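Complex shown without one protein chain; remaining protein chains in place.
So that you can tell them apart, the chains are marked A and B in the order they are listed, and the count of residues begins at 1 in each.
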Amino acid sequence: MTAIDTELAIRARDLRKEYGSAEGLVRAVNGVNIDIARGEALAIMGPSGCGKSTLLHLLGGLDRASGGELWMRDLRLDQMNEKQLAQLRRSEIGFVFQAFHLMDELTARENVELPVLLAGRPQSEARRRATELLGEVGLSDRADHLPSALSGGQRQRVAIARALANEPIVVLADEPTGNLDSAATLDVLELFQRIHTAGQTLVIVTHDERIAATADRLITMRDGAFVDETVLRGGTVGPLGAYLGLEG
Amino acid sequence: MSRFVLILRLAARDFRRRRGEAAMLLVVIAAATTALTLGLVLRGVTTQPYEQTRQLTAGPDAVATAFPYHSGLPSNPTGLAKVSPIAQAPDVRASSGPFPVAFPVMTAHGHTDAVLAEGRSSSAALVDQPKLTQGSWVRPGGVVVERSFADALGIHVGDQVILNGRKFHVAGIAVTAALPTSGLGFLEASSRWPNPGLVWLSKAAARSMATRAQPLGYILDVKLAQPAEAESFANRYTASGNYRNNTGTPYVMPWQAISQQDGLLMRTDQKILLIGSWLLGLLAVGSLAILVGGRMAEQRRRVGLLKAVGATPSFVASVLLAEYLGIALAAAALGLFLGRLVAPLLTSPSTAMLGTAGAPQFTVETAAIVLLAAVIVAGLATVVPALRAARTSTVDALADSSSPPKRRSWLVTRSARLPVSMLLAVRVGARRPRRVLLNVLSIAVTVSGIAALLFARATIAASQFGSDTSGSANFNQFDVGFVSKTAREDQVLLIVSILLVALAAVNAVFITRATVQDSQHTSAIMRALGVEPGQLTAGLSVAQVLPAFAGALIGIPGGFALFTLANQGGGASQPPAWWLIAVVAATVIVIAGLTSIPASWGARRPVAEILQAEAS
Partner (left out) sequence: MKQEVILALLAKEPSHGYQLRGRLSQALGPLGDVLNGGQVYVTLSRLEKAGLVFSERTPGLPDRPDRRMFELTALGQERVSEWLTEVSWPKPDLAEFHLKLIAAASAGLADPMAIIDAQRRDLLRRLREAQLAAIAEPRGSDGSLLLEGIVLRLQADLRWLEACQASWTVRRSQS
């Protein structure tokens, strides 16, 4: 494979992940090829157990592929050791989980500061960045609350702010609204839309068609492989009102 | 009935599901009960057995001796003349003797040395009739050997011994309260006369062994009207006017001095054992707290489930009790068995007194106390979660596997400036401050124990050195057995240290394991945020090493205090400073080593798996 297109944030070729062996072999990710452009928002849908989370973990360097090639910009993930992967996660990847996974004993602000501190940057910078991000996600007034004092939607917004803390190449979200009611889902959806508009590359695994539909591209997975790809951006379906039969 | 079966079945199922936990609980309670058993048994040994022997042998209130310092007539009539009048003294109520004493060279089982051979008649003496523990009393051609001496040399009834070239057979083994006894002195103070072992033989045989170079001595045993006044009696009749100074003839020794001398043999190692058993008990309680605490947190969810399907709080309590009681009783039985096995190793050396009779006292009372302790532990382990279960709502219990960690905001703020591993260590520690405290205490207790033992060792060494300077050619009775004692104390020190260190190591591993388990979720998040496995291992390890270091620092003065307390004003000598430094350093190194195993295990588990499990 030659030098990667620098316009790509992520590129995977024949990516595989298997669990177990012989009889019990599960091909959780089975030969995935994907190119994700910088600034693109990609949604992944598919039935439970089709390998979405596994793929996301591979893309985020949380798990190692059984085979295939994987780039993030010009970094080759499949050839990295544990330590390099950790460094990559620290600086280039932001994770958002369904269960939020905030640190219970840290305030919202401290949670957002954490990745900055882990990256070895000074406390003052961490503080500045956290304040700025909490403002962006609309939680300035909740900065000193513990997660237990926040609603689900607010927690997820803190988690998103945390994912953005180190200005990662890509934000990976695994069913980020799976635990949220529809109002909170809208908040998160809006937030994702905003950071997407700001140029952030996003990969979102979701069961919610509304979230999927706002992405630039939607990939449908089944049994560890991509079965459909729909480009949603561009192209028009005519005026919205037509759907209601308002015209004429 | 079916309810009972259900309770048992639920308890058994939970066990089968968590065999490792159950086994560990068993080990810890067994270790605790072993320590408790040892402590109780040793306390039994500590009660002075001298009194008992004194009663059984009609022990004297004072012993007057006339031992020869110079060559002279073999029958030593001047000595006899000096000691005999004491029998007529006004305070004397009864007396036996004076008995002739010879100092022949004895050969037995390949050892050759001087012994103290006291001539006795075949009939029983009114005062100081040695109590036979084996065989029969002296007769022509037959000697009786003092028991601790016989034990030291391995002499049994029917054996042959040679006294000044003449063959005798051993008719019996007996104990006495008239002389402080330590047979070991015979071996250690080899050929250093006089520091003899003791044998009884016929008066004729004793007399026949006297020579001009080695004349007879005489011993007179008396009972006084006022036994409590024995010391002033002794001072009045001792040639020097003070029984603590035995230059001159006659020399009178009060029973208090004999008792004290005898007690000295046991006292230091008993102190060590006593300190050791306290410390073992403390550590055992510590490990129980960790383990039961950890289990209680786990039980929270289970209790919630049981309540959700309609179990009453008392039913929940029954299930928990059934679980813990089974384990606790099995562990207590194991602890009793092990304690019984180990105790003789600690207490066997001194067999001079009837009271100890070789085997430590292992009574029904001991067993009952140990079992009761186990039941109390089971009860406590049940009561706390049961009460909590009754108090917290079912929903809360279901939602939460353990109570949320407390927030320590100043720690969080301070730690922000630290390097990553230290930051992790501080935050992991801050999550469970009580566990950190337990960790500090556990290590402090262990190091206190080891330091106390070092202080004891140094003190004994110093006192031994002191006694050597006063040890002259005089018959210095206070000198008896000192050399042998340090050897025995060393052995006791070693055994207690090993037990302490073993229990502390188990504790350290438990604490780390509990911490790793507890911080598993945090660790997974941290790794998702890009912390390296190495940093995480270091962080988790440092979270244990910091408290260990603090504990070790507390433990050094703690050990000093402990020893001074146990030595009851006897003072303590400072062991070489590098010993203490080495203890602290070794503690830190050992803890780092021990904790890095579970820590690295925890740091290397796949993150994705943990986070997935938490989400569902």
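General remarks:
Going forward, a residue touches a chain if its C-beta (ideal position, glycine included) is under 8 Å from a C-beta of that chain, and two chains touch if they have at least 3 such contacts.
Everything numeric here is computed off the predicted structure, so don't read it as measured data.
Taking every chain of the complex into account, the omitted one touches A. When the full complex is taken into account, the listed residue touching the unshown chain is A:Q193, out of A:S91, A:S151 or A:Q193.
Residues of chain A that touch the chain left out of view are 189-190, 193, 209-210, 212-214, 218, 228, 230, 232, 235-237, 239-247.
We take it that only the chains that are shown with their structure count from here on.
Residues 404-409, 412, 416-417, 419-420, 423, 427, 430-431, 521-522, 524-535, 606-608, 611-612, 614-615 of chain B are the ones touching chain A in the complex. Put simply, chain A touches chain B in their complex at residues 53-54, 57, 60, 62-63, 82-83, 86-91, 93, 95, 97-99, 101-107, 110, 113-115, 117-120, 123, 126, 146, 148, 162.
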